[in-house]
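Read the structure below first, then the notes.
And then subunit A:
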Amino acid sequence: MFSLSGITTALHDWLSGRFSEAWVMLIEMLLAGIAVISFFAILGLVLVLMERKVSAWMQIRLGPNRVGPKGMLQSFADTLKLLVKEGMTPNGADKLLFNMAPVMAMVIAMLLMAPIAFAKDFQLWDINIGVLYISAVSSLSVISILMAGWASNNKYSLLGAMRSGAQIVSYELSAGLAILTIVVLSGSLNMNDIVMAQENGWWIFKGHIPVIIAFVIFIIAVTAETNRAPFDLAEAESELTAGFHTEYSGMKFALFFLAEYVNVFIVCAIGATLFLGGWMPFHIGNWDGFNRVMDFIPSSIWFLGKTFLLIFLIMWFRWSFPRLRIDQLLNLEWKYLLPISMVNILLVAAIAILGWHF
Partner candidate 1 sequence: MFLARYIKSIFQAVRSLWIGMRRTGYYFSHHKEIITQQYPDNRETLQLPERFKGEVVMPHNEQNEHRCTGCTACELACPNGTIKVITKFDITPEGKKKKAIDKLVYHLELCTMCNLCVVACPSDAIVMAQTFEHSVFDRNQLTKILNNPGSKIMEGVE
Partner candidate 2 sequence: MMDREHMISCITEWVPGAKAEEGTEWTTLSIPGESWPELAQRLRDEADWQMDFLFCLTCIDWKTHLTMVYHLTSTRHRHILVIKADLPADDAVIHTASHLWKTAIFHEREVFEMFGVRFSKHPDLRLLILPDGWEGRNPMKKDFEDPVNMIRM
């Protein structure tokens, strides 16, 4: 049966037979780096195309359908265009920060990839504080936005960056609390342990209503954290033209663009891992026949399927709702999401202590 872990073990064995331990380590790191970067590139292309198709169908349009079969190479052509475009730096800008910001956004997005379990036994870094690591690093992403907004020397960018700062700092709280509910239930910060804890059922099914509430809050909070509509105030098109990336063009803009989609992918991957059982197949109690059929589907497919389901949900939000105003955005966080998630985590703690979950 096809499995990603088989490939990695075979590769490791083959390398170990030829090189010393230090070299094997180095080569594997290099390979992992190349894999991550190319995965990013492909992911960006796929997600951009997906967003364009989803938006087109919701808007009773056809969407890209000219480049390549069924328009599948459209985002590839766009990337090519962005690559050959001149990357301008405005005169009054802080050159160093201005050019660093998109790279920073990209690097942070890449760092987040490390502890995610893509499939059974397929993980870049099996760190024991995986969830903590993710919530720590993801809050860094605001720095790149602030850098871009400040360095552009543009008032729209500055306003966008400031909005984004307030927004991400606030929504970090309820996202963190929503993640904590799962940590409380599974008793571990390790991604793999959390997935293994869902072997006999995903948390969203066996955690009662509090976990469903946490899931909803998590989805809302991460939509806000990734600066996507209806929370796209940092780049609110009709108000701030393009917000923090108003002055960016060419490849620098493309990096921001890519980072946005990679961030969406990562938060959805985390959501899938925590609430929907990561790469765990869908099992129903003791229907052994059904469960065996489900097991037959590779774990990587399960993981990507769940992730893309959540990505679709976030895209669905984007193309259905108008944007919030900045004060309403903060109201929603501080008056609704935060109190609810605080009560919620108490409930979950009680459930976990009393062992009421399945």
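Regarding selection, all candidates are chains of the complex that A comes from, given by their letters.
The rule we apply is simple: a contact is a pair of C-beta atoms (placed from the backbone, for glycine too) under 8 Å apart; a residue touches a chain by one contact, two chains touch by 3 or more; residues count from 1.
Please read all numbers here as calculations on a predicted model, not as lab measurements.
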Single touching candidate for subunit A, where 1 or 2 all sit in one complex: 1
Contact footprint of candidate 1 on subunit A as seen in their complex: 54, 57-62, 316-317, 319-321, 336
